[in-house]
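Here the complex is missing one protein chain, while the rest keep their positions.
For clarity, chains are labelled A and B in written order, and residue numbers in each chain start from 1.
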Amino acid sequence: MNIKDRILEIVPEAQFAEQGDLTATIPAESFHALAERLKNDKDTQFDFLLSLTGMDWGETLGVVYHLESTVYGHTIVLKTMTADREKPELASVTDLWRAAEFNEREVFDFFGIRFINNSDMRRLYLREDWVGYPLRKDYDDSLNPLRMTNEVTEDTTEELSVDEEGNLVNKTNVLFEDKEYVVNIGPQHPATHGVLRFRTSLEGETIKKIEPYCGYIHRGIEKMNESLTYPQTLALTDRLDYLGAHQNRHAVCMCVEKAMGVEVSERVQYIRTIMDELQRIDSHLLFYSCACMDLGGLTAFFYGFRDREKILDIFEATTGGRLIQNYNTIGGVQADIHPDFVKDIKEFIAYLRPILKEYHDIFTGNIIVHQRMKGVGVLTREDAISFGATGGTGRASGWACDTRKRKPYAMYGKVDFKEIVYNEGDCFARYMVRMDEILESMKIIEQLIDNIPAGDYQVKMKPIIRVPEGNYFASVEASRGEFGVFIESHGDKFPYRMKYRSTGLPLVSAIDTITRGAKIADLIAIGATLDYVVPDIDR
Amino acid sequence: MFDFSIVSSWIHGLLTGFMPEGLAIFLECVVIGVCIMLMYAVLAIVLIYMERKVCAFFQCRLGPNRVGKYGLMQVFADVFKMLIKEIITLKNSDRLLYNLAPYMVILASILSFACLPINKGMEIINFNIGVFFLMAASSIGVVGILLAGWSSNNKFTLIGAMRSGAQIISYELSVGLSILTMVVLTGTMSFSEIVEGQADGWNIFKGHIPAVIAFIVYLIAGNAETNRGPFDLPEAESELTAGYHTEYSGMHFGFFYLAEYLNLFIVSGVAATVFLGGWMPFHVSGLDGFNAIMDFIPGFVWFFAKAFFVVFLLMWIKWTFPRLRIDQILKLEWKFLVPISMFNLLLMVLIVVFGLHF
Partner (left out) sequence: MEIKKPKIKSMQYEDFQDNEYLEKMVAELNAEGTNVLLGKLDDLINWGRSNSLWPLTFATSCCGIEFMALGAARYDMARFGFEVARASPRQADMIMVCGTITDRMAPVLKRLYDQMPDPKYVVAVGGCAVSGGPFKKSYHVVNGVDQIMPVDVYIPGCPPRPEAFYYGMMQLQRKVKLEKFFGGVNRKEKEEK
């Protein structure tokens, strides 16, 4: 079954571009029908919306969709656009993929495109009183000085819907009624793992509805990337999900190397894989520490951090950084590994194995923990796929979404490790997935650590890096999920558009679904086990 | 054994020598009041320091060690700082209740503290229904917490205060039942008589099975009473910022902070008095030589040693377990602890009636 033929069958006017990834340009009127067919047809079943990117092409504004099928594994990139820059309107796909809910709000926020039938058409990251759309090429920043007035939060939202005659009307949807008991959690809050704001409607101790408000750490990285050269954009990638610093940079370097056709040496592949896995262990240890702290077992927090410091020592010896590493570069890595690298890692693995048993003794076996985490915050498999909640969360709901197995990169195709999948989808399953993944990561490192081949640690690249024209997408399995990089290049030394597929945004958009009917204390347990990092959500 | 009533009767004799009886008693009351406050403050400081060091050692780190040798002056620095912080008055709070709440909590705390016998003859409030009075006085603390949460005009504090109120009121039942069990065993409600009655062996050994069960239930329930340990949901800082005392600053907050640690001490002190013998040394009936040696160590040393041992147990529990959710806390109380305590009471009654205790 050829996807290109199937698309041409449904929409004969589709045009295909082959530079980079195969992209189909679909006219706006037939887009929704095509998307529905692609999702529901038995032999295509594109049920996973990987990434939804807004674009400004000068005369037209549009959206790029990356779709994937969890059943067959095939992928396709779709593009649609509108020439109306004053009031751009496109069809929404929130009825097909729930991941689109927040992503379309993001596109509205940055480009001004309104989506028809999206029930919540508010800005996502910027203040309600922000003027203009920042990621458009003709954006004027002087319209938005620093406003120190308090933001007024509205309790209603707008929807652009189609009425019986087929006309577009503005409808108002209510978020919170007047007599609901609405409590504000965050943005400064010890347990939201960063600056995220939740408005929660409570009934006694039970949660009726949660509205997340993002954007308190929105640093405008994507807009900044459009005026930085490719090596300069690498400087900011570590700061996205700082607990996946190596992995983020790996994704960007992989994408640019794929676009330019550069092959890195095997030594570099080994080193990148080992560093990624160490970073994963580091991130999961921090997850363990913070989950225990949020649930009240403060002692385990200190134990987890104590062991994490050992990994940071190994990182610091080679890369010079504890948290922000600046290690991967386009074509290789920044510097060769430290002479004690192999020995230190072997010692560390030998040290950590028995310590993990200790962790399970203190925390996992405790009856209080079982009561607080088992059966709490269930996310079903269909919801996980629909939201695009990858990473430990998706695997705990029964969806085998590990990028290292689906689209192997670096050395992952050649090492033997298990993909940890649990089926209950509750907090305890999410917790156990990550604890077991630490063991798998150690197994991968053990297979690679003794056989690092000799070679160059950096391929000779031209001083100015220009990526050929086209659309490119690459993704890695970061500590929290599938981290993707989408680059559209017009042949320049700056990217025309560089978008990061966030690992945390699907998790936050799923919070409302997961916490309906739970107690406030459960919200904390759910937030701790979902394990999102807010700068990754806000970029 | 060193009997403090020698000292107190000497002072009384001295004072009545040159002033009328009423004035002498008044002066003594003032002095005792000042002593209680001082002891309260000193104990709080010791407890805060102990908590920080003990929790540090559990967590594989050092704890305060720069301010004075071994960090001994750390809490004094904290106290100085707290004294001079600005007390912010909120615009829309209920002024009277907001200012009253910390004082109610401290009042309840000091009244309960005054009931504990520290040495032979060294009791401040001592009458024949001491146990009853203690439980009534410690219940006043709930009022303070609810007032604090309500008058702060803040949704979070209200939730925190409601949770705390529900929790404390529920656990009073278990506390009462377990102490009642021991009252059945000793036959008296007066604290000094309970301690005197343990001269031939501590209650926990005399009462064997039901006493041990009552001790465990009391520890759990007492822990919940003080909002500590696995039951600290009302002030869980990772949930509701700081719970019912979020809006308090400066010395008002200092009162809540001190009262929390003193309540911990009071719970331990009552456990030490009722179950472990109070200021009574460790006697084994029959070994007179051993008992005479034990008697050399003065009563207050025994009392504080036992109380601090129980404090250490409670701190250990706090730093090991994660916290329970509010409905799990209430379920634990109503579905498990109360039936067990009631059954235990019945068991103790049977044992006393048939004389099956030591």
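Operating definition for what follows: a contact is a pair of C-beta atoms (placed from the backbone, for glycine too) under 8 Å apart; a residue touches a chain by one contact, two chains touch by 3 or more.
The structure displayed is predicted, hence computed values, not measured ones.
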item: Of A:P27, A:P187 or A:P408, the residue in touch with the unshown chain; value: A:P187
item: Contact with the hidden chain (one of A:R199, A:H218 or A:R404); value: A:H218
item: Touch with the omitted chain, as defined above, among A:L243, A:A384 or A:V485; value: A:L243
item: Per the touch definition above, residue among B:V7, B:L27, B:A41 or B:A77 touching the missing chain; value: B:A77
item: Sole contact to the chain not displayed, among A:V162, A:A235, A:A335 or A:A350; value: A:A235
item: Residue ranges of chain A at the interface with the undisplayed chain; value: 125-127, 134, 139, 141, 144, 146-151, 187-190, 194-195, 215-221, 223-224, 227, 235-236, 239, 242-243, 286, 301-303, 305-306, 308-309, 312, 322-324, 534-535
item: For chain B, the residues touching the chain missing from this view; value: 52, 56, 59-67, 71, 73-74, 76-81, 84-88, 237-238, 241-242, 245-250, 253
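Simple rule for what comes next: only the chains that are shown with their structure count from here on.
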item: Gap in Å, rounded to a whole number, between the CA centres of chain B and chain A; value: 50
item: Touching residues on chain B, where the partner in the complex is chain A; value: 55, 58-61, 155-156, 159, 163, 230, 232-233, 236-241, 319-328
item: In the complex, chain A residues that touch chain B; value: 181, 183, 189-191, 202, 205, 292-299, 302-303, 306, 362-363, 366, 368-369, 371-372, 519-522, 524
